[in-house]
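Heads up, the thing below is written out as structure tokens.
Only one protein chain is missing; all other protein chains are in place.
Up next, subunit A:
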Amino acid sequence: MADIVIDRVVKEFGTFRALQEVSLTVNDGEFVALLGPSGCGKTTLLRIIAGLETQTSGRIVIGGQDVSNLAPRKRGLAMVFQNYAVFPHMTVFENVAFGLRMQKAQQTEVKRKVERAAALLHIESYLDRYPAKLSGGQRQRVAVARALAVEPAVLLMDEPLSNLDALLRLEMRTELKAVLREAGTTTIYVTHDQTEAMGLADRIAVMYGGKIDQIGSPLEIYATPATRFVGGFIGSPPMNFIKVQCSQGTARIGDAALPCPATSKDIELGLRGEDASLSPDGSGIPFDIRVVEPMGSHLLLTGSIDGQSARIVAPPIAKVNAGQRVGLTVDPTRVTWIDSITGRAIA
């Protein structure tokens, strides 16, 4: 088992800086998700950790050993690729056995380890088939089994579920979590899907523009986003940002008053749609409803607060209509205050 230290890694493609001094420590046995929109540098960072890409500067240390200049095969890791990269000309057995064969393992050991990995991923019954005969979900299992068969110290996963349909993705996600928990492998998992990151990871590193904006547990990231980007990227619907005036420690919106940090004049109220509730008497923050979408488990209300668009989540049985003005009550401890200029949360 091994920890991973990413130390001020920079990657430049020509004049474009894909990664700007990224540092991150992943503890032994921890599951960290690199979460961000496409183009944020998360896959580049993963490929640098794997050794498939060379960093412009900075170091990668795995299990105490500086691997920055080592070939991928000498880094003691395994990887699951976005399009699985299951070898089409080999049977499922030979695919899963590939890493062990490269280690020149004894045939009996190969058989034992392949069978164990296959059992873990429930692919025992297709070991003698070729990948072309398998569905996307089954190929995905083969790719994960191939990675786990070598009992790697570090497992890297690059959007492994993104090619699966929604239902299968949910099923694989649950299963992956159970399998990896059992294996206890240090894992870095790249995804653009926040529900995957929230559901799987011990900690999430939210990346944006070649930097890590915030690292924390899923709950921390959700409840206390460090930047406007993190608040807007995580959560469905995304966090609302309402520009308000903060004077003498109080922000007034309609007839509601919220205590605000008086460090800056231009601040934004970061409010999660589910942290506001409809007040019974219409008092509080005025919210003009434009569209009501019944989602089954809740109502999604889209409208505006003080002329700025916002989305609010209401109970499914709430009696509200489009065009109506309602009042919202907000727990002041559950809001985030953002500096309008820097985009960072005010602590």
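Everything below uses one rule, namely that contacts are C-beta pairs under 8 Å (C-beta built on N, C-alpha and C of every residue); 3 or more make two chains touch, one makes a residue touch a chain; residues count from 1.
Going forward, contacts and distances are computed from a predicted model.
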Hidden chain of the complex, named as in its UniProt record, picked from "Outer membrane lipid asymmetry maintenance protein MlaD", "Sugar ABC transporter permease", "Sulfur carrier protein ThiS" or "Quinol oxidase subunit 3": "Sugar ABC transporter permease"
Selected residue (touches chain absent from view) among A:A18, A:L34, A:I62 or A:M79: A:M79
Contact partner of the left-out chain, one of A:R8, A:K133, A:K265 or A:R290: A:K133
Contact residue for the chain not shown (choose from A:V10, A:L52 or A:A262): A:L52
Where the missing chain touches subunit A, by residue: 50, 52, 71-73, 77-79, 81, 83, 85, 87-89, 98-99, 102-103, 129-130, 132-133, 146, 150
